[in-house]
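So that we are looking at the same thing, I have put the structure below in structure tokens.
For this depiction, one protein chain was excluded, whereas all remaining protein chains were kept in their positions.
We call the chains A and B, going by the order they appear; numbering starts again at 1 in every chain.
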Amino acid sequence: MHSMNTVVLVKGVPDFREGKVSFKEDNTLNRGATPTVLNPNDRLALAAALELKVKHGGSVRLVSMGPPNYKTILREAMEVCGDEAYLLSDRMMGGADTLATAETIAAGIRKIGLPDLVIAGFKSADGETGQTGPQTAWVLDFPIITHVVSLEVDEKARLVRARRTAGDDIEEIEAPLPCFIVTDPGFTAVFRSATNRLRLLRLGEETVARASKIDSVFKMWGVADLGVDPKKIGLKGSPTIVNKVEPIPVAAKERTAQVVDAKDAGQLDEVARRIVQLVRG
Amino acid sequence: MSVASTWTPKGNYRDMWVYCEQNHGKFVTCSLEMLGEARRLMDKYNVDYKADEKVVAVVFGHKVDGLVQEAFEHGADVVYACDHPALENFILEPQTKLLAAAARGKDHYKSYDEPRYFLFPATNNGRDISATAMAALESGLASDCNVLYISDEPIKHPVKTRRNEVIEEIVYPRILHMKRPDFSGFEWSTILCIDDPDKDFHPQSCSVIPGSFKPLERAAGRKGVRVNVAFNLGEKDQRVKIVKRERLPIEVDLTKREVIVAIGRGIGSNPTQGIKLGVELAQALGADVGISRGVVTAKYPVDASVQQYTKEIRQIGETGQMVKPKVYIALGISGAIQHKKGMDKSKTIITVNSEPSAPIKEFSDVYIHGDLFEVVPKLKEAIQRALGGKNGGKV
Partner (left out) sequence: MAEKFEAVVVGAGPAGLAAAYELARNGTQVLVLERGKFPGAKNVTGGILYGQSNSPFNLDYLFPDFEKKAPLERDIKSYVMHNIAGDKVKSMDITRLHDHKTSYAWSVLRVPFDKWFGERVHREAEKHGGGILTNVRAKAPLEDGNRIVGVVTDELDPIKADVVIAADGATSDLVRTAGLRGWGPEEHWFQGVKVVARMPRTLLEQRFNVSGREGSGHLFAGDLFGGCRGGGFLYTNKDTLSVGTVFHLDSITAKKTEPHKYLDRLIKHPFFTNLTGGHYDEAEYSAKLIPDGKKNALRFPYRDNLLAVGDAAGQMKAAGPIIKGMNLGITAGILAAQAFLTAKRQRRLHHMGPLYGSYLANSYVGSELFGKRLLRWLAGWRLPNKMLEGFVTRPRFIRSKFGQKRIQRMVSSYRLASIAPDNDFVYVGLPTAVGRAIGDRVESELPAAKTRPIDDRIAALTYDTDIGREHIVVRDASVAASGLAVMTCPVSSPDSSRGCYRLEKARDASGRESRRVVLDTQPCVECGTCAIVAATDWNTPRGGKGVQYQLG
């Protein structure tokens, strides 16, 4: 029987807790100067992959694009879930915006072999665009379900059943495999069976062990390996540029209360006017 | 010093298109906000560049005639409408395909290649279709913008302005500057979508944070050009199916409110009356009502009419909702640390409290000393006066 093949897209993001991010001359992010960590939302994509692996078996491959030191990101991701890790890394891929990134990642996924499912997390913590997932799906010509909060696969019918948030509504979606899933920050894996929970524990331990020896399951591919059109990737394949970066001034907020005596009608009127002004402004 | 040359795109681009998202037959508020901003941007553009380019709304859905008219009345000159039962609920793939076909196609209105600009709402669906539509049209976009303007811009860029191994400065005309708060609010970035020497990148597009812009006053009866988009999609374009759609249980979302009136245990001596006063004050200001943890746990015996305001879903604080409105009015809240954590990012904090030693005073901008049962009615009247007239006042 066919077993589920899943690809999870993961990304490194600057760790905003430490120091300040810096930028290069062309205003792209200077990643070298900022510590990089796994994008927090990607953990939900990995959790979704792990849920499916617990319930259906199969393999989970992790794909990321970035400089060679992103191996640590893949390792961090593998501690959640992953059998193999692929890093798409090449100077020519640098400075890519979302469209160029989608082209590159799609090429990487094609080289691995088209899976049953591609899962991405919602929005990265740095770019915050939420575009790469849908664009990658489009390049791959996969049906896509975004904002997925829970997920089921019917292996026999080759169907994905998902629940997704849509504004104030919740939708139940059906789509054929292969399919592209973007998890919502509200995604939750659901395990109602004790056997599956035990399996989850075991797979969790296995993947942590695997992550500590990532070299044996790690591959790094450059532009030549992917055979991707150089015009579609990197700075060249990117329609957008970051033209200007300005710091947002954050005023340290120290409040000193103006004390108003409620019995003083004049003062109360003044407060009322101030409130109205603030509300309207 | 050489004089910078000016870039000329290869294709023919016109107009600002706006994807007007609708939900259950109603525009999401951001759709009208974008139409307003598009109108303002293009009116200025037409003056600055002595041009006559239009605001084009895209309205996809089922039974959209009303929406089409509404788009005209909110500033659209042209509406691309597709009316089909399959579009009743938003599904990404068919919508993207229809949108891309309209943007690329030629018709009785459109003779140019592609739109010059394209705005999308930065809602869940809007962000998704902005991404797939630009993947389909092979152009670029900025997401979650809240400041937009159009001007010529001199650019030096290692790829886009490299000519014979020299990075030149080239002036790109009519560039949409898309500003977005970036990196979790650390930076402002200005994103531009710039043609490449070998390939044009148009439309220049972005998604717009809801609430960033003001809609136009509705001009009843305003007319425009309607272009009907044919729904010519097959099975393979509609792989994703909605099996069921249902309302989430109603939630009170205070996190996005601009004005909040919060009620605390100061109402204890007469809870029903205290809540009523708070609700009336909130209504006068167009605000919503929050409560402190103390009110939740007190389980005051109150009239059924105000019971909904004592429920945990309205709780503000560390274990409730974290709010940051423009104005936060706290009535009878002492200001425990757990409450503070949920509201001290508010821009202006106004408190009414009879206890001068209450901790909340320490993080108030205005502290009104007095019994809320006496102060609130007076404050409400003062606000109504400030709004202009006892009954005429509305925010």
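Observations, loosely collected:
Here is the rule we go by: contacts are C-beta pairs under 8 Å (C-beta built on N, C-alpha and C of every residue); 3 or more make two chains touch, one makes a residue touch a chain.
All figures in this text were calculated on a predicted structure; none of them were measured in a lab.
Touch with the chain that is not drawn comes from one residue among B:Trp17, B:Tyr172 or B:Tyr300, which is B:Tyr300. Of the candidate positions B:Pro94, B:Pro271, B:Pro325 or B:Gly370, contact with the unshown chain belongs to B:Pro271.
Touching residues on chain B toward the chain that is not drawn are 268-272, 293-294, 296-303, 312-313, 319-320, 334, 336-337.
Contacts to the hidden chain, counted on chain A, fall at residues 191-195, 197-198, 201-202.
We adopt the following convention: only the chains that are shown with their structure count from here on.
Centre-to-centre separation between chain A and chain B, using Cα means, comes to 23 Å. If you check the complex, the residues on chain A that touch chain B are 14, 16, 20-21, 26, 97-99, 102, 125-126, 128-135, 137-139, 143-147, 161, 165-176, 231, 235-236, 238-248, 253, 255, 257-263, 265, 268-269, 271-276, 278-281. On the side of chain B, the complex with chain A involves touching residues 23, 28, 89-90, 92-93, 96, 123-125, 127-128, 130-132, 134-136, 138-144, 153, 155, 157-160, 177, 181-194, 196, 198-199, 201, 239-248, 258-259, 285-287, 326-327, 329, 344, 347-352, 361-371, 374-375, 378-379, 382-383, 385-387, 395.
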